[in-house]
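Up next, chain A:
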Amino acid sequence: MGGEFTGPFVEMLLFIFMIGMALYIARMRSLFTAAMLFGIFSLLSAGMLTLMDAVDVAFTEAAVGAGISTVLFLGALGLTTSEEAPDSKHGWTALLIVTATGLLLAYAALDMPAYGDPNAPIQLHVAPHYLKDSEQEVGIPNVVTSVLASYRGYDTFGETTVVLTAAVGAILLLGGGVGRVGAGKGRDDEGGRRMSDTPIKMRVRETVILRVVGKALVPFILLFALYVQFHGDYGPGGGFQAGVIFAAGLILHALIFGLDALRRAIPQVVVEIGIAAGALIYGGVGVASMVLGGEFLHYGVFDRHNPAHGQHLGILLVEFGVGITVTFVMVAIFYAFAGRSRQ
Partner candidate 1 sequence: MSDLASHLPVLQVLIPLLAAPLCFLLRKEAIVLPFTIAVSFACFAISMNLLSQVLGGDILVYEFGGWSRPYGIEYRVDILNAFVLVVVSGIAAVVFAVGPGQARRVIPEGREYLFYSAALLCLTGLLGVTITGDVFNIFVFLEISSLSSYILIALGLNRRALMAAFSYLIMGTIGATFLLIGIGFMYQATGTLNMVDMAHRIQVLGPTKGVLVALAFVMVGISIKLAVFPLHHWLPNAYSYAPPLVSAFLASTATKVAYYLLIRFTFGLFGAALVFETVGIDRLLLPLSIIAMFVGSIAAIYQTEFKRLLAYSSIAQIGYMTLGLSFATQAGVSAGLIHVFNHALMKGALFLVAACVTWRMGGTNLDVMKGLGQRMPFTMAAMVVAGLALVGVPGTVGFVSKWALVSAALEVDALWIAFLIMASSILALVYVWKVVEIAYFQTPEVELERREPPLRLLIPTWILAGAAIYFGIFSSYAVDVAELAAQQVFMVGL
Partner candidate 2 sequence: MDIEMGLDAHATIIFWSMILPLIGAVGVVALGRWPNLRDSWTIVVGISTFTCVTRLIEPVMAGARPSLALPGNMAGLGLALEVEPLGLLFGLVASGLWILTSLYGFGYMRGHEEVNQTRFFTCFALAISAALGIAFAGDLITLFLFYELLTFSTFPLVTHAGTEAAIRAGRLYLGILVSTSVLFLLLAILWTANLSDTLRFTPGGILDGKIAGASAGLLLLLFSYGVGKAALMPFHRWLPAAMVAPTPVSALLHAVAVVKAGVFTVLKISIYIFGIDFLAKDGLSDILMGIAAITILAASIRALSLDNLKARLAYSTISQLSYIVLGAALANSAAAMGAGLHILMHALGKITLFFVAGAVMVVAHKTEVSQLDGLGRRMPITFGAFCIASFSIIGLPPFGGAWSKWYLVTGAFDADQPWMVVVFMLSSLLSIAYLMPIVVRAFFRPLPEGVPDGINEAPLLILLPICATALGCFVIFFYADSVYRLLAPAMGLGG
């Protein structure tokens, strides 16, 4: 890293850019542009996160904020409208609320330990334990992964469930791309364009170069996802990031070769079973540890002689579960949006 001198300048610059982006998002009437700006905003914040040593978070933010969220926004815009109506009212109350909230926060923030203070309460309690003892207790170098999957593994299980909930919602609300909700439950092939057929994407499909490059790229993306999945113990990465990247690979495939191609390869039923399977793998690991005489998610019991080894195994398995669920949830959400015809 650049040391104490360059750091703040880069960070400040990033912040100035981000604030600019945010203001642009607020003002921009073209929603497509706003969505793209949001993607850039996420990317910048990922950069900022990296500067603040949160590589795992940065990785995820880049994949999710800049990747998935932007795709979702574009997808939704493809199905709705791309222009915001001129807005006239309720600016002042909102501004008042926001200013008051902001001042309150600033008031508290100024009382906080200085930025980067190594003697802040937060640095003296609990966290040192993770940094000092996780090597011995869990046995993997990436402390974030240790905490994520073991010390606070239950939170991560909850997080997996949140993702699963989103899939439930997307399928229930948008019909999983299989049928239209409400009026006429028939298939939606008859009329209207699909999101995957919006002009930009149509051009994608028609451009030979993109097809060729894309085709070559997809396997590498999937491979990279697998690397991220299983390398999470040692470096940034893990089930969540891997799942998102894997899904991104599949979605890219669908964008190039059409939704139906992907549908044929991975039917909706498989997607749904996959979603459930991932969560059940995670829960199953926990239940197995209970059966073996430990608490829920107490991986140490998997290897009585070498608890750290058991921890390692447990983390590998739950990360795998997360990866599967996230992959299929992302695909399910993509199906749900993409399969929705435009009115």
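As a selection rule, all candidates are chains of the complex that A comes from, given by their letters.
A few points about this structure:
The rule is short, and it goes like this: contacts are C-beta pairs under 8 Å (C-beta built on N, C-alpha and C of every residue); 3 or more make two chains touch, one makes a residue touch a chain; residues count from 1.
The model shown is predicted, which means the values in this text are computed figures rather than measured ones.
By the touch rule above, chain A in this complex touches candidate 1 out of 1 or 2.
Contact residues on chain A toward candidate 1 in their complex (touch as defined above): 104-105, 107-108, 110-113, 120-127, 129-130, 150-155, 157-159, 161-162, 164-166, 168-169, 171-173, 175-176, 178-179, 181-182, 185, 272-273, 275-277, 279-280, 283, 286-287, 290, 293-301.
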